[in-house]
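All protein chains but one are shown at their positions in the complex.
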Amino acid sequence: MLNGMTGYADDKAKVLARLRRIEGQVRGLQRLVDEDAYCIDVLTQVSATTKALQAVALVLLEDHLGHCVADAVAAGGGEAEAKLREAGEAIARLVRS
Amino acid sequence: MLNGMTGYADDKAKVLARLRRIEGQVRGLQRLVDEDAYCIDVLTQVSATTKALQAVALVLLEDHLGHCVADAVAAGGGEAEAKLREAGEAIARLVRS
Amino acid sequence: MLNGMTGYADDKAKVLARLRRIEGQVRGLQRLVDEDAYCIDVLTQVSATTKALQAVALVLLEDHLGHCVADAVAAGGGEAEAKLREAGEAIARLVRS
Partner (left out) sequence: MLNGMTGYADDKAKVLARLRRIEGQVRGLQRLVDEDAYCIDVLTQVSATTKALQAVALVLLEDHLGHCVADAVAAGGGEAEAKLREAGEAIARLVRS
């Protein structure tokens, strides 16, 4: 795929910034565990990190629906159907994870 | 809390190893986004990372129930009830995240 | 909305059949609780019922994306954007529930 042709092209900087913050959260988790922090405090941070990851997923998904899927639908035909099924499967993975 | 007094003391090395692997997954996500990978491929990796974080949470939670909560229950009294309520709240946060 | 104009028109019978089965599962849960079934057995059935509800949600969502959203995208303009944002919000509610 060519540079900038992804559904999240407009949100790329925002998505990268969020992922860097999530990387920091995961390193913070390692520090907590390394310092024998109380289980519940570690769990609270795991929940916060999971929520942050899901928020990134929702940005990516909306961008994907609004660009890649929308373009395929506008073009019509079998490609539209394939893109919709693929998006549905990605949503199912998110809902179940 | 003193060194080794956490519920996850026996699993500390395992939990740290998993968190380091998750940090690697988050850095891999940044690389994917930086290289304009296809949205669905990024989403698949986000789902895998979320699942890995939840698996860590489940290890921490079982250790917490089996040690901190079990000890409080064995000691009895208000502390047992407080620990159980606290664990219930942590589980609720996990289920909702 | 006129009869049959929903995104799930083709899956209506299937969705209704699944919802009736879920109603049966919820009645089965009441029976289990009424008969003082073991907590874990009740919880296992609650998880199965939740999964069944999420499966219905995924059918509805794919139908919605493939019809209502696809039509709005094909028509273009502000309606397409509104439909995509609305779908994104519904997905977020599912992921968080």
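As written, the chain order gives the labels A, B and C, with residue 1 at the start of each chain.
As a convention for this text, a residue touches a chain if its C-beta (ideal position, glycine included) is under 8 Å from a C-beta of that chain, and two chains touch if they have at least 3 such contacts.
Predicted, not measured: the structure shown is a model, and the values here were computed from it.
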item: Residue numbers in chain C that touch the chain omitted from display; value: 1-9, 12, 15-16, 19-20, 22-23, 26-27, 29-30, 33-34, 36-40, 42-44, 46-51, 53-54, 56-57, 60-61, 63-64, 68, 86-87, 90, 93-94, 97
item: Those residues of chain B which, in the complete complex, touch the missing chain; value: 54, 57-58, 61-62, 65-66, 69-70, 73-74, 76, 80-81, 84-85, 87-88, 91-92, 94-96
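Here is the rule we go by: only the chains that are shown with their structure count from here on.
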item: Most central chain, Cα average position; value: A
item: Intercentroid distance (Cα basis), chain C paired with chain B, Å; value: 29
item: Per-residue multi-chain contacts in chain A, two or more chains; value: 54, 57, 61, 87, 94
